[in-house]
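Below: one structure in structure tokens.
As you look at this complex, bear in mind that one protein chain is not there, while each of the others sits in place.
Coming up: subunit A.
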Amino acid sequence: MKKYLIATTFLAGIGAAGFALADDDDCNVAMSNWQPREAVKAMAEAKGWSVRRIKTDDGCYEIDGRDAQGREIEVKVDPGTLAIVEMEYEDDDDDDDYGKSGRKAAPVGTLAPPDNGLFTPGSKPVVKQ
């Protein structure tokens, strides 16, 4: 927590251009307007996610689990609207930035493209980076 505060102060201090402020994704909803955990669980399951844990962090709900393709996810959710504030995949760098490089490519053969009419149904992207 202390490290987080120091990082926030530092970034605010140097006026980091754009979006680097660490509390960008905090939620700010009065407790009386929070939806129950069951609603968060139902929202996650409706998206095909399996939920391992729901906790609160930075004023948001945070869901730990797996998405419909089985990838580890960590999703911050607005506790009032249940809108997704931030979604992270396990294969992202864990720093609070863009990621230092493309060292960790998306897993090959475990992805399924959305049904947007561009892809052949049932096909899987192959990624090398």
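One rule holds for everything that comes next: a contact is a pair of C-beta atoms (placed from the backbone, for glycine too) under 8 Å apart; a residue touches a chain by one contact, two chains touch by 3 or more; residues count from 1.
Methods note: contacts and distances are computed from a predicted model.
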Quiz item: Out of "Glucose-6-phosphate 1-dehydrogenase", "Peptide/nickel transport system ATP-binding protein", "Tat pathway signal protein" or "Peptidoglycan/xylan/chitin deacetylase, PgdA/CDA1 family", what name does the UniProt record list for the absent chain?
Solution: "Tat pathway signal protein"
Self-check item: Absent chain, residues of subunit A that touch it
Solution: 16-20, 24-25, 67-69, 84-89, 91-93, 97-106, 111-114, 116-120, 123-129
